Each structure stands twice: as C-alpha cells, then as structure tokens.
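Apart from one protein chain that is not included, each protein chain of the complex appears where it belongs.
All chains are identified by letter, namely A, B and C, in their written order; residue positions are counted from 1 within each chain.
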Amino acid sequence: MTQYLSVEFIAMLTGFLLMVIGVWGIISQKNLLKIVIGFSLFDTGLNIVIVSLSYVKNSTAPILDKAVEVSDAASKIADPVPQALVLTSIVIGLGVTALMLAYVMRMFREKKSLEINSYNELKW
Amino acid sequence: MDFDIKRLGFTLLGLLIVLNWGLLMNAFMRKIGARVARRIGIPWHQPWIDLFKNYSIRSQITHGLMFYLGPIFRLSGGVGIFLFMPMIITGDHWLNYSFQGDLVLIMYFQFFGMLGMALGAGEGGHPYSAIGISRGLSQFTTIEVPLTLAIISLAIQYDTLSLADIVRAQQGGFMHWSMWTNPFATAAGMLAALGTLGHSPFNLVMAPNEIPIGPPTEYHSTFLGVLQSNGAILHVVEAALFMNLFFGGATNWIEFIVKTFLIYFWSVFVGMVFPRFRIEQSVTWFLKVPLVLGVIAVVMFM
Amino acid sequence: MVNPIHIVSIALGVAFALGFLGKRDKLSLGLVLSTLAGMVAISAGWFIHFLNSSVEPLQIFTGGFKPPFAINLQMGLAEATFTLLINVAGFLGAIYLTKELLKTGKNMMLIFLVFILGLNVMVMTRDLFNLFVFSEIQSIALAGLIILDPNRKSIPSGFKYVIATGLISSFLLLGTVFAYYFSGTLNIDFISQASLQYVKGGAVAVFMVILAVILELKPFPANGWALDVYESAHPGIGALVSGIAGTTSLFVLYKLIPVAPFISDILITLGLVSFVASNLLGLSQTNPNRLLGYSSIGQLGLLSATIGMQQLLGDKFIFIALTILISHFFAKAGLFWLSGIINRDDIKDWAMLRKKPILLVLFGVFIFSLIGFPPLPSFFGKWSLIMELSAGNQYMLVTSILIGSFIEGIYLFRWLGYAIKLDFSDLPEFKLNISKFLPTLTWGILLIATGVVASAEMEGLSGLSYWPLIFIAFIYLIDELPIYIKNTLSIAGLAFYSWLTLPELYYTDMLRFIFMGIFLIGGILTLIAGYAYKGKRRGFYPVALIMYAGLAYIIQASTTLEFFFGWELMTAGSYFLIIRGKKSINHALSYMLFSIGGAYAILAGFGITFAETQSMLIASLSQLSNMVPLVFILLAIGFMTKTASLGLHIWLPGAHAEAESDVSPMVSAILLKAGVFGLLLLMIAMGNNPQIATIAYYLGWLGALTALVGNMAAAFQEDAKRLLAYSSIAQLGYILFALAMMSHLGWLTAMYYSINHFLYKAILFLTIGAVVLKVGTHSMYKMGGLIKNMPLAFIAVLIGIIALSGVPPLSGFGGKWLFYNAVIDKHWYFQGIIVFFSGIVAFLYLYKLIYSIFLGQLKDNLRHVTDISLWFAIPIYILIIGIMIISAKPEWLLQPLGKMISQWYPNGALAWNGGLATSTYGYWNGNGVMITIGIMFTTILIWLIVLSRKAQKVKQFNIVYAAEAPQRPETTHQSYNMYAGYNKALGWIVAPKITEFWNMMSDWILSLAHFTRLIYNGNGQRYLIYILGYFVIIYFLVF
Partner (left out) sequence: MIKKGILLLLLAGFVVVISNLIINFSGSSELNPLARYYAENGPTEVGAANLVTAVVVTYRGFDTLGEVTILFIAAAIVGFFLKILNSNNNRTSSLRKPSEILETASTLLVPTIFMLGTYIFINGHLTPGGGFQGGAVIATGVMMIILARPTSEFNHKLLSILEAISGIGFVLMGVLGLILASGFLNNAFLPLGKLGNILSAGAIPIIYVFIGIKVGSELTSILNSLKENQNEV
C-alpha cells in the first residue's frame, strides 16, 4: 500500500490522469484547436510518466558535483536514461504540435472553419 | 467386305417387294380414309399411276444444288433403313446389310433422309417449308424419347443391340414376342410409332394449310416421284422396324405383309379418330404417358 | 565498403546544407538526387557483399559503445535488401517527382531526403527508442510530403494523417518507456531476451509497442486516414507511402515479433481480416488512387499475416514473404506512378493508357503480379504459401487467403478491362514525361526480373523450358512488323515445338500425344486463318502464343507446380484473346473471374495433396488416402470452369461469341480441351478410389444436364456464334458425362468425342467466323440464301453439322454408337436418355444454323458477297479431310485409343475384326456403312439425273404461293424465332436461372461492400476513435 503513496507513483498517476484527459479531448472535442490541445495534454502527461519512471528511492539528480561524488554515484543518483528520453519526447512533441497548428491554420484559411466535421470531403 | 452379288440380288428383290407393297398399302389406307369420310376414294392402283406419271414428266425446275439433292437424300434415307434392317428372319436371304450396323445405326439413319430433305426444301426458299421442317424437327425430338427408352429396355432384356438377334430371341410362338414379354416397352414404342408414321394427330408437319404450297408443290414431277417412292418404302420399313422390335419379326413375306399392314393401320386408325395437335401439344404429349411407360419399361429390366 | 552510418551522415549533411543554397532549386535537386544515388550505392554495395558471402551481420555502434549502453545499427542481408529497396525507390521516386519538387522548392526536397533517411534507419536500428524517433521523423516528413501540392483535399487529409500517427506513436512511446522500465534496456535484442511477455505489465508494454507498429500498417478498420492520404496526396507520394513506407513498417514488425511473440496468432487474424475486408471494399471504388489504397492495405494485411505465420511456414517463410512483398512493392508503386501519369479521377478513364501502348503493357504486368500470375514473383509466393499452410492443415487460412485474392481479382481485372476496352477517343492527349516514364518502366522490368529469379529458386519447376516464353517476348518485340511475318513466325514456332515434342510423345504417352496434337496442330491450323487479316494486329500474337505455351506446359507438366504454372499462363493468354473481341469486356471479366476461382480451387486441391503426400508430382494425387473426395471435387470444379459445365458455364457464350473470327475456334475447339485433359488426369490418378464412384455418378448427371441445357439454349439463339458457343457447352457436357462413366467404353467415347469435337467445332467456328467477316453480322436472320455466294462455306458447314449431329456415315455416328453401348454397359439409362434426347435437340439448332445462313432467301444487301477467304478455307478443308478419314476408317483412331484406355480399364474393350467393331451389345462397321451408303446414294443420284437432266434453274421467289409470291426476302426468310412452338413447350428448361443466381451473388457482395465502406465517413476524429477502439479491443482479445 505504501508504494501507492510514494512520490513517483503519485507523479505517474498525475501523468496518466493528464493523458486520459487528453484522450477525452481528442475523441470528444469538435474544435480543431481543442483537439490539438488534447494532444499536447496527452504528451505532457506522457512526459511526466516517463520522468516518474526515472526516479529511484530518495536519490538525486544524475549530476556529479559536490553533492554526488563519482565513487558513490551509482547509489545516489536517479536513472539518467528516462530523463534523456523525456528530453527527446518533449522536442518531438513540440515538433508535432507545431505541425498540427500549422495545418489547422492552413485549413482555417481554406474554409474559415475550425469544426472538424466540416472537413469530410474525402470518404468511403 | 467382299462383294457378294447374290446378297445384292436378294436385297434388290426385297426392295422391289417392299416398294410395291408400300404403294398398295398406301392405296388401302387412302381408301379406308375415304370410306370413313363417306367418300368413294381412289382405285387401288392409283399410286402406280401417280408414280408413273410423275416419273415421266419431263419439265422440271430446280432452285439449286441442294434443292436437287434433297429428294436423293430422302430416298437414300428410306432405302438405307431398308438396307440395314433384316426383313425376313429365317435364312440369310432377306437380312440385307444389317450385319454392317445394329439398331443404333438404324435409329440414326432415319435422320439422314429427314436432314437432306429439310436442306433441299430449305433451299427452295419457301417460308412454309421452313415452318414445316421446324415443326417436324421439334416433334421428332420428343418422339424419340419414348422410342429410345423402349429400345434400351429391349436391349437390356435381350442383352443385345442387334436387331436380328432381337427378332431371333422372339421366335417360337407369339408368347415370346416383346409384346408379351415387355408390354410397357411395346406400349411406349407403339405410341412413338404414331409420331414416326406421321398421321394425325401428329401430322402438323404436313398439315393441309401447307399441302398445296409446301415442299410437295415445290417438288414436282420426278422429284415428287422420288419422294412418293420413298414414302412407300419408308412406311413399310418403319412398320417393319416396330414389327421386328415388338412383334416377333417375320418368318415369311405373308407374315411380313400382315404384320406391317396392321402396324401401319394402327397409326391410320388413330389418325382417323383423333384431331390434330398444335405443335407444342404434340411435343409435350410424348413427354407424358409414353415417357412414363418407357421409364417403367426400363425400370422393369434394370 | 562504406560504413552504413554514412547513409545517415550524408543524407543529413546534405539536408542541412541545402540551407546554404537559398533559391538555387535546380542545384539543390541535383544534390538531393546525387545523395540518393549515393545511398543506393552504399546499400547496394552491402547487398552484394552479403549476397556473395554469408558473413555475420555488421554491427555499428553509435557513440562508440556496445549495446545495450549505446544505440547500435545492424547491417545484414535483410537490412541490406530493404535499404536497397528503399533507396532505389527513393531515388526513382525523386526522379519521378522532379517537376513537382522544382516547383515547390528546396524545403520539400530536404523533407523528401529526410523521409528516405528515416526509413533507412528504421530498418537498420536495433534500439527501440531510436526506432520511435526515426519513425516519428518519417511520419512527420510524410505529413509534409502530403501537401506537396496543397489543395482542398490534401490539407485536411494531411491533418487526419498527423493526428492519427500522433496518437499511434504515443502508444509506441508509452510502450517503449515501460518496456525499458520492466526490462532495464532499450535494445531490441536484450528486451526480447528479457521475454517481457511473462512479466506482469511488461506484457502490456510490449503489446503497446507491437500494436503501434501494426497500426502503422493501416489495419482494417482503423485506416481511414491512410485511405484519404492515398486518395488526396500526389500519386508520386502515394507510391512512396504504399510501396516503401509500408514495406519498412513490415520489416519493423518482423524485427519486433521476438519482443512480443504472443502477438503472432492474433496478427494472422488481423492481417487476413484486413486483407479480405479492404479488398471487398475496393469493389465499389472508382477513384484510382483510393482503389490502389484499398488494394495496398489489403496486401499489407496479407503480408503482416504472413509475418504472423513465420512459425507455420518454417524455412520457406523468407521466400514467401519476400516474393509477395516484392510484388506488392513494385506493382503498387508502379500503379501509383501510372496513375500520376494518367492523372484522372475515374478508373474508366484509364483507357487513356492505350494512347501509349507500352503503358498498357506495364499496367497489365502490375495487375497480373498483384493477382499472382506466372512468371511474376507473387505467383511463386502464393503457391508456396498455400502449399506450406496446407501442409500445416491451416485450411481456414488457405480459404480466406484465396477468397481475399479472388475479390481482389474482381476489381483489378474490371479495371484492366476498362483500360483495354473502353473508348478513349474523347479523352485528352497526354505527353509522356520521361522523368515519369523511366521509373515506371524500370519497376516493370525489375518485377519481371525478380519473377525469373524467384522461379529459379522454386523446386518442381525444372521440367519446363523457358524458351517458349523467350520466343513470345521476341514476338512481342517485333509487334510493329506486318501481320504475315508475325503469323509465319508464330506458326513456325508452333510447328517447331510440335516437331520437338509430338514424335516422342507418340511412343511414350498416347494420351498426352493426342492432347498435345489437338493443342499444337489445332493452333497451327487456326493461326493459318490469321493471314486473312490486314494491318499489324497489335498484341494478338504474343497473347495467342502465351495461351499455346500454357497449354503445352500443361501437357508436359510432371509436377503440380508446373501444371499450375501452365494453367495460369493459359488463362492469362486466353483472357487477352477473348477480350480482344468487340463487345467482350464483360464476358472477358466473367471468364477471368471463373478462371481465377477455378484456379484457386485447383490450388487448394494441390495444396491438400501436398500436405499429405509431401510430393509435388502429379502422380502423387493417386497416393492420397484421406480427404480424397474433397480434393477430387476441388480439382474437378477447377477443371470444369474451363469445360464450362452447367453452373460454371455462364462466361462461355458471350466470350466465345464476341471473340474474333479466328479466336473463337481457338478458345472453343482447343482451349476447352485443357479442362478435359485435367479431368482425365484427375480420374486416372484417383479413379480407382471407391469414394470417387459416387462423385462421378453426380458428375455424370451434371454432364447430361449440361448437354441438355446447352443444346436447348443453342436452339433458341439468333446469333450464329452464340449458337455454336452453346453447342460447345453441350458437347463438353457429353464429354464430361462419358468421362464420369469411368469405364472403357465411356472413356473411349470421351476421347473420340474430344477429337471429333475439336475437328467439327473448329470447322464450324472457322467457317461461321469467315462468313461473319464477309457479311458483317452475327444475326442469322439477317443472312440467308448464301449458298449461292459461298459454296465452299456451305459444304464445310454441311459436313460439320452432319458430323456433329451423328448422322451416319460421318464420324459423329461413331460417337453415338459408342455412347449407346457405353450407357447400356454402365446401366446409366436415364442419364443416357437425357443425353440422347439432347443429341436429337441438336438437330434443331444445326438445321437453324445452316438454313438461316445458307438456305432460304438471299437478302438484297448480301447479293454481292463473295466466298470466304482462302486463308480460312485452307484450315477448314484440312480439318474436313481429317473428319473424312475418321469417318471412313474409324478403326485407325479407335484401336489405338482402345489400347491406350485398356491400361486403366482393361475390361469391356471393343473386339475388332477388320473394320467391324463388336461390343458386348452391338456391332458397327464404319467402313462398310460408308461404302454401302456411298454406292446407294450415287445410284439414286445417277437415276435422278437420268430422269431429269433438263431441270432448269429458276430465280429467287419463283415459288408456288397461295396469293402472289412475296418479293421481300426479309418477310420470306422464315428464320427469326424459328422454334417458337418448341420454346412454348420446353423453353422453361433454359430459363436463365443460373445467370440470375450469379447476378444475385454479385449484387449481394457489392451491396455488402458498399454498406461496409460507410464506416469511412471522412471525419478525422472518427478515425481517431477507430484507432483507439482497435487498440482497446485487440487488447481485450489478447489478454
């Protein structure tokens, strides 16, 4: 039970919560911008989850300085890998979001509408 | 096949007998028909007169080669059936050329004449010829069904397709005739015979509305003579076929003449009594009672 | 050997460097192209390297550390192959898009370059997260490429694409990080060693990963976004998406299977569902690009299913997957490229291809490779696939694969038919841009080349020589030469081949000798008629020869594979022959569909056989012990699609009637015999098996009914060639009936009929065809009285119909006689009666044929037609001589036949005494009958001539008539609806029930397709919901 109160677990729970909200936005909102926002919520949640994976019980940032000596680094620091991954995923998320926004703008220019329902020419 | 002058002689003699008997029989039948219709009718020698007259007319017209060949096919058909059918079963003299082919040959050789005639009349270009022929062919398809069933039934019964052997198997008293031993086949066959002999109710092919203006008028003079002689031969030979199949064949010419006369008379008799069928009626008629009889005949010997 | 990492370095370096060039677009494009060429060179180098020496794959450690501590790329044979495919396609794709890229400027160029790069790395990397990063790169780059030409359509679909892939890749990322959490590594190999499927939660993580990859493969129904992209994006892009992006995702899936092995089973199901469903939906699609989209989704489904079958297929897996994949890769890209050249929105407009015939040829090659015809790679792939699956008793899979392929065949061949037949005069001209043409052509050539390579890989194909095919290719190359040269060459080819094969067959194998004779000699004779044609007659000779080559292969085949190879080749050739006819577009389609269906039945049958006997020899059919009836039925159905037995016959009348004058005899007199030969082989192999007897009994009934219906229908035709076509159906019905008797006399009859039917049906079709060429109509009631203009034709038809009808003395009677004896011998009385009845019905149409055309009244517009062309007369009269010989000396034919059949059915043989044949029941002396009738006939003839020498010729209309004679031939020629009364009496027998049945089937399928595809309502959000739903549902299916 105690594990469910630990910081990383709460962090992860938050992350998942954000993701669920994001998904709900994606599948239920009709406004293009809101859908994009749903996506970035989803990404944010995902990133929080990733970070929460890197945490090791009462450890510190994986940076070697006065606080953490090279010798006992292994026992002191948190896992650096997910932190590296989250960096990447943030950037990718940024790129994707920018792309989506650009698309939205362009579509708006074509039809002056932000309703996703008004873009169904192609079907069947 | 080595050439055999004796056999040829007997065959030609037989042909002569059959021809004359056929003419005479036709005369009888027309006479009977006239009397039934309360008319005097023709003298018995009328057919010979007609034949002689037609053969001696010297003005002929033709529509072309096939038209010309038509009657020849026709007559060859009649004569051919005669050739391949045993007439008198006793001895070897009157078996003709039946050793060259069995019942199947006879069955299919019937078409030889019909086809040739049809083609000839066709070239004549008379619309009614085509109509008559189309009816004839249509009717023939179903006539053949009960007949074939009967024949197959006999073939099973006697375990042969050779007509001569079938006849031989029926010798020794008329209790051995197929008529008794295989009544259903006989019934089916004789009903089919009505069709093959082509009297009313199955004479739509030569129905009166075409008699003045069908092939019989296109084909005049010599051609008509050829057709008439064929008619004479064919009637007898057809009757002989049924005689051989169902009524024990013939052991001498007297028996032959009696039997063929009765068989032929049977069709004439029916013709006197029954009115003519429309084509679709006659086509379907053979697929009713005769078909059932034929099927029973086959089933009995399966 | 250049380090593969430089694929990345140069690509990225150039991509970045484009920034310097500013507006110099031409230069940039040149740079991009050369870069792509360099990438091709690198991967090609490695490909060759690994091909020659099977060394360990090369590992590239980025960062200079071994995995799992750093990302490593791998370059092995597989990677080399796929990167090569990707880069070559990228290079040619870039060439194809030259114009567009120059228009849009350098941004698009670098996006294109990065796209190709991303795919390369996706193939090479062994690191899960790295895979995620680079798949993101390629999907974002693609999102850019979609708007290569931004318009109302492409932009929204691009957006749909972005959000869809965004969602999918989020799943991938989530799965990846948790896989890291549970396994402590990101390296694929190490993760699979950790076998996470047993770790609680770990299983879910890898499930997410693998499912994300599956979703990238656009499975039905979570693929609406992909379809929109296919439809809206520039075809050049569509080619990339469908061709290389799909291929890469497949490779990734293959790479990741070890991480989540438990997915395999469900993967098979998903793949096949996707395969069948998207092909079904393709049925009611008219936009070429979207149609291609459906098709490629289907192919991807089949391929992912194949990946799932890895365990089932064993060591054959690589071959199968690769052949099918490569066919899809080349064909689909090629088709998209063609679509880009045509640039029309309706598949009907593809008739434009005919303005540039080479394009049509390419189109055909691509279509045929998608369906899997020889000698294209997918043929061997599908063959091996079916064989291996059957060997594993996976009959459900076999069935669904075959059904899916069949449905695919429907729309692909409909499309091909449009392209070949529809009128293109009012379609715009277009000029063939070399930059667009070159890649397409290359693809076509590579496709065929791979096919040849693949065929070299197959065992059980050694028996066939490729020379005929090479000869055909040569004939195609000289297609521009005038007709007589090509015709002479073709005849020479056939003659040479028969000279090679026939003599030895005569001594070794009578059966094969006879059929080979029918095929080759018949081929030569029918080709002679070709001299009558003028001009070039483009494309006729290659396809005709393809058909003959196929037929010859069937004869020579010793293994089932060879047989099937020949069978498919023959089908393809005859399809093209048939579709050459004027109005035969639909008939050719239905012919093809029945043929494919039949071919698949055959394939399944062979598969089952192979499953049990583990042998590909045709002889192995006889060693089959269980499931014999099933195999027999499958194969019989397959063969009966060619013999057009009742129920499978509806393709034949139209196909044969509308075909060209000298093609009708080819497909009717010759082609149908292939089915007969197949049935013979089948019964020889299985005949002694007791279970077959009952099936044969029903086959007998089927044959009898076919004969009846065929003849009846023929009697009511007004179109001469249609009449003959129905007559062919009936004749093949006789043959089927006789074969089914499985007795000495039965087979004797069958063989005798086969040969006779070949002779007189060739005569009739050739003659009627020649007449049609002269009078310019098929309708008999528009002819009439032609005997005067065409005595040659008349005599030929007369002989033909006498022989066909079985009236003595010509050869047909022999058949009837044998029939009677066989039937009574076999006790099949009632079937027999039906056959005899239909035999008499035959007189109706035979008389109608000869009367309506040659007798009766000559029409005014035909007064001056001349007799048939000499080039037709020659083969006709050669055939007539054949008939005469058989009629006069039946023993010459029947004795060897009897000897041959005695090796299977020694009992009940005919006893021969000179010319006299004696059976258990009857006797028949063909020779004697001939002489007797001859003498009699001539005697009577002479007699009549003597009596009426001076018979004078009279004019037309000189007929005795009640009123004055009608002067109009139209009203006097009694031909139209000749057998009205008969129709009234028995017409119900030929009510088109079967046609209605098939129509109902097709309507039903079409409406199903139309209904199902409504799920793609074009709403991007709906597509997202599908993706999520797919994800969730599959999850609950797996766990």
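By our rule, a residue touches a chain if its C-beta (ideal position, glycine included) is under 8 Å from a C-beta of that chain, and two chains touch if they have at least 3 such contacts.
Because the structure is predicted, anything quoted here is derived from the model rather than measured.
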**Report entry** Neighbouring shown chains of the undisplayed chain, as defined at the top
**Finding:** A, C
Report summary line: Touch with the missing chain holds, among C:L36, C:L110, C:V365 or C:L916, for C:L110
Query - Hidden partner chain, residues of chain A it touches - result: 3, 6, 8-9, 12-13, 16, 19-20, 23-24, 27-28, 53, 55-57, 61-65, 70, 73-75, 77, 79-81, 83-85, 87-88, 90-92, 94-96, 98-99, 101-102, 105-106, 108-109
Report summary line: Across the whole complex, the chain not displayed is touched by chain C residues 3, 5-6, 8-9, 12-13, 15-20, 22, 60-65, 68-71, 104-105, 107-108, 110-111, 114, 117, 121, 127, 129-130, 133-134, 136-137, 140-141, 143-144, 147, 150, 174, 178, 181-182, 184-185, 199-202, 204-205, 208, 1025, 1028-1029, 1031-1033, 1035-1036, 1039
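The working rule: only the chains that are shown with their structure count from here on.
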Query - Distance from the mean Cα position of chain C to that of chain B, given in whole angstrom - result: 54
**Report entry** For chain A paired with chain B, centre-to-centre distance based on mean C-alpha positions, whole Å
**Finding:** 102
Requested in this report: Please set out, as single numbers or ranges, the residues of chain C touching at least two other chains.
Outcome: none
Query raised in the report: Which part of chain C faces chain B closely enough to touch in the complex?
Result: 785, 787-788, 791, 794, 798, 802, 805-808, 813, 816-817, 820-821, 823-824, 827, 829-830, 832-833, 836-837, 840-841, 843-844, 847-848, 850-851, 855-857, 915, 920-925, 927-929, 931-933, 936-937, 940-941, 944, 947-948, 950-954, 956-962, 966, 972-975, 978-979, 981-982, 984-986
Report task. Over in the complex, which chain A residues touch chain C? Could you list them? Result -> 23, 26-27, 30, 32, 35, 39, 42-43, 46, 49-50, 53, 81-82, 85, 88-89, 92, 95-96, 99-100, 103-104, 106-107, 110, 116-117, 119-124
Query raised in the report: Contact residues on chain C for chain A in the complex?
Result: 129, 133, 136, 140, 143-144, 147, 150, 152-153, 155-159, 162-163, 166-167, 170, 173-174, 177-178, 180-181, 186, 227-228, 231-232, 284-285, 1013-1014, 1016-1021, 1024-1025, 1028
